[in-house]
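Just one protein chain is left out here, and the rest sit where they should.
And then chain A:
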């Protein structure tokens, strides 16, 4: 069976892995995630839910990850796939956060002052 994953860099730490033509005999299916192509260290072993043909993985830090499918400790995927996670830079996130906070504060001031003005006019 063949695995497929995101073709571009993952920017938010979560992604979907799909697999084609999984025979019933290969269920339950597991995905092994490792940081090396040789799978010396397994970071995660993920059970695939039911008989779905995809799984959503999450919570990854920036780095390169290799993923393969197993059934009863036997590797059943043709090849391991490589997924690169590269989070947005923190400065970019914090800049947007600060713009958001400023914008929200301005909105709050506009709304409260407008409301007070309307109440006074009543």
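Quick note on the criterion: a contact is a pair of C-beta atoms (placed from the backbone, for glycine too) under 8 Å apart; a residue touches a chain by one contact, two chains touch by 3 or more; residues count from 1.
In this text, contacts and distances are computed from a predicted model.
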| item | value |
| --- | --- |
| Omitted chain (choose from "Urea transporter", "RNA polymerase, sigma-24 subunit, RpoE", "Cytochrome c oxidase subunit 2" or "Aspartyl/glutamyl-tRNA(Asn/Gln) amidotransferase subunit C") - UniProt protein name | "Urea transporter" |
| Touch with the omitted chain, as defined above, among A:3, A:26, A:55 or A:76 | A:55 |
| Contacts of chain A with the absent chain, listed as residue ranges | 11-14, 16, 24, 43-44, 46-61, 87-90, 92-94, 96-97, 99-101, 103-104, 106-108, 110-111, 113-115, 117-118, 122 |
